[in-house]
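To start, the structure under review is shown below, and the notes come after it.
With one protein chain held back, the other chains of the complex are shown just where they sit.
Labels for the chains are A and B, by order of writing; each one numbers its residues from 1.
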Amino acid sequence: MSATPNAIDAITAPVSSPGEKFFPKFEVTPELTAKAQELVALYPEGKEQSAVLPIIHHVQEEFGYVSPEAMPWIAEMCKSTPIHVAGIVTFYPGIHRKCPGKFHFRVCRTIACALSGGEELLPYICSKMGVDPAEMTDEEPMVVSPDGLWSLEAVECLANCGFGPNVMVNDTLYSQVTRGKIDEIMAACKKELAAERKEAAAAKKEAAAARKEAKAAAAAAEEAPAPAPAPEPETKKPAAKKATTKKAAPKKK
Amino acid sequence: MSDITYKPGKEPHPRETRRIFRNIDREGYDPSIKCFMKDGGYETLKKCLKMEPADITNEVKKSGLRGRGGAGFPTGVKWTFIPKGNTKPVYLVCNCDESEPGTFKDRFIVHQDPHQLIEGMIIACYAVQAHYAVIYMREEFPEAARIMQNALKEAEAKNFLGKNIQGSGFDLQIVLHRGAGAYICGEETGLINSIEGVRPYPRIKPPFFPAAIGLYGCPTIVNNVESLCQVRQVMLMGGEAYAAEGAQRSPGTRIIGVSGDVKRPGVYEIISGSITYGELLYDICGGPRIGRKFKAIIPGGASAKVMRCDEILKDRNPDGTVREMTIFDVPMDLDSIAKFGSMSGSGGVIVMDDTRSMPKVLNNLNRFFAWESCGQCSPCREGNPWMYKLSTRICEGKGSPEDVDLLKSVADNICGRTVCAFGEACSWPTQAFTTKFREEFLALTKPINALKAHSAETAEARKFLTRED
Partner (left out) sequence: MSNNPTILPKDAAAAEGKVNVQINGKWYRFPKGTRIADACNSVGVHVPCFCYHPKLSVAGSCRMCLVEQGMPPRLAPGATPTYGEDGYLPIQWMPRAVIACANTVAENMGIRTDGKLCNEARRGVLEFLLTNHPLDCPICDQAGECKLQEYTTDYGSGTHRFTEDKTKKGKNISIGPRVNLDQERCVLCRRCVRFMKEIAGEDVLGVVGRGTHNAIACYPGTSLDSNYSMNVVDICPVGAMTSKDFRFKMRVWFLKSTPTIDVNCGTGTNINIWTREQQVYRITPRQNDEVNSCWMPDSHRLNYKYINAPERLTTPLVKTDHGAPQRPSTWDATLNMVVEQLHSCAPTETAIICSARMTNEELYMVRALARQLGVTKLDIVPRKGENDGMLVSDDRNPNTNGAKLILGKNGSGLAAIRRGIKNNSIRFLIALGEDVTEEAGIEPEDLEGLDYILAMSHSENATTKAADVVLPSVTFAEKYGTMINVAGRIQRLNKAIEPQGDARPDWDILRQLTELLGCDCPRVIACPSPMIILEEMAQEFEPMKGLTWGNIGNGGVVIMDTGVTIPLIEREKGKK
């Protein structure tokens, strides 16, 4: 429809990612606003702008990334302007403007990890995820797998230099990672996903049963209220929010 | 110490002295306040709250404690820089951005012993009379953020935080603020801007010395995690006792993180100056991997100047005679290594053995600095990508011998001309690597490359300068 956006319009040009299907779409709810207000209240009066990073973190946890629609809302919440929020969002590498996959891998490539083989892991993980390593550039170091399940980002120092290579998957740090360990981690992720899906399916079934029951009851009472809608499947549960309980503490040899 | 047992395989090395790391990997220890208090936690604070704030500052000054973030500025002296007769609120910020590559000490404290930091912070806040403090934690520590958040709640529940702490009349709120993955937020004024919610550009000094004009324009003390834990240690031991131990000009213990090509990399707490680099790397870390030799050491985080292991260093004895030594004979305190042109910085020791290509190591560092430059001031913004492009080209075999000199010259043009210390941090590696391992760089270059256009674009640009007919 339109040509490539100019450098300014590109700030809010949507970047589609297969990872989006695992996260809800950004939406301002009373809960979200309340949370933002709570974060703003942590800072001295008149210093609402300080809450910009905390709010961004919260948005990212809930929705996976900071979408173009979120920026003006964030600005409003912390009494800033959209251009300043854009300045923050485009500055920090820890803030995503593109939705990561359900399982986001961050591979450290800085000196100590590089010495222990961190960079060599990247092509392997790419092949396992089914993404093209060439897509990872210095400017855009994150790639998302076509199924949206995985994303891979080359990052700088994770501050666990003695125990490289270090890889973070969502919130969990894995140290002294080998190819074999990558296989294990990815298998565990798949298992987690399967369990989640099963749980969701069970919840759905339960809801359906409840609905049926309610219907029957309604039929019996003839004037029962409409049944509550079934909870939505997995998309309700953002991956980042689920803290995997795997041991994070680094090991010493 | 005999009553403490550590988890199997995580026992401290006999040459270590565990003070700050006392509870790290300790058997049966968890980050809860119960565990911490059972072990005498918050007792030092109770003692401090009965003292005059100025006396605490004096005690810390007396101890000779120097900051552990990298610059090594005396902590107590820093506190006294708050302007006399100040009427604005005073803030204290704990720098837990731990972003210098090679440094990974603070992560253990915030993951495993958060209350130690909180106690140190409360003492420091009381000393400078700050009623609002911020822990600035790097985004890459999500687990630690949860642990710390929980610890703060526990401390508040026990009235170590909040209003009228332990009946002393002292109020304090500590807020956890998470970064978002930017190295520059480790620079104290960049960090302050990050908390203020603006782009974390470092501020110009003068006039923006944090102790005078810091967070929200108010006097602000920024201390590293380890420094604040050491403050607690100082108050536990007494300033004089603390000063008596270790190197005269940098007393106390130091936490050294060793990474790279050694048999046993890891974090070790030692008495400052009590051992040499050789003892650290051979005795504690087990020496090089089998069949290898140490080649180079970066002694204090990625930005410290690299040292050659076979370089003969000359030092002057007190009687004026010259003493020859290598890096392995240099004691591990804050100042000794500075005599030989490098720095001990944040205590991150990165070791490389003879299998490593130095240009490639430098290229990795250059990418890091090019990626992390905030872009506020011209030399750093433009110089770092240039250095990265140059070292990449040299590594790819597309460089000419002149490019090595150019690389060094670009670094020289950045160093000392920037807003913040990043300018030095990014140029020191290039200056040191290209000087000390010049032959390795030259070996990758070919004179003919000087005549080649280095990219399609520059080839195109050069067409205008040559006659085609």
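By our rule, contacts are C-beta pairs under 8 Å (C-beta built on N, C-alpha and C of every residue); 3 or more make two chains touch, one makes a residue touch a chain.
Fair warning: this is a prediction, and the values are worked out from it, not measured in the lab.
**Student:** Using the touch definition from the top, which of A:Pro44, A:Gly87 or A:Gly117 touches the missing chain?
**Tutor:** Going through A:Pro44, A:Gly87 or A:Gly117 one by one, A:Gly87 is the residue touching the chain not shown.
**Student:** Of the residues B:Gln116, B:Gln233 or B:Ser373, which one touches the chain left out of the display?
**Tutor:** B:Ser373
**Student:** Among B:Ile4, B:Leu236 or B:Leu406, which one touches the chain that has been omitted from the display?
**Tutor:** Spelled out, the listed residue whose C-beta touches the missing chain is B:Leu406.
**Student:** At which residues does subunit A meet the chain that is not included here?
**Tutor:** Against the left-out chain, subunit A lists 6-9, 11-12, 71-72, 81-84, 86-87, 90-93, 139.
**Student:** Could you please point out the subunit B residues that touch the chain left off the display?
**Tutor:** These residues of subunit B touch the chain that is not shown: 182, 199, 201, 204, 206-207, 370-379, 381-386, 389-390, 393, 406, 409, 412-414, 416-419, 453-455, 457-458.
As a convention for this text, only the chains that are shown with their structure count from here on.
**Student:** Using Cα averages as centroids, what's the distance between subunit A and subunit B in whole Å?
**Tutor:** 30
**Student:** Note which residues of subunit A are touching subunit B in the complex, please.
**Tutor:** Per the stated touch rule, the residues are 42-44, 47-54, 56-57, 78, 80, 84, 87-88, 91-95, 106, 109-112, 114-116, 138, 155-164, 168, 171-173, 243, 248-249, 251-253.
**Student:** Which residues, counting only subunit B, touch subunit A once they are in their complex?
**Tutor:** Within the complex, subunit B contacts subunit A at residues 9-10, 25, 89, 98-104, 106-107, 111-112, 132, 138-143, 146, 175, 177-183, 194-200, 216, 257-261, 263-267, 298, 302, 348, 350, 352, 356, 361, 364-365, 367-368, 370-372, 374.
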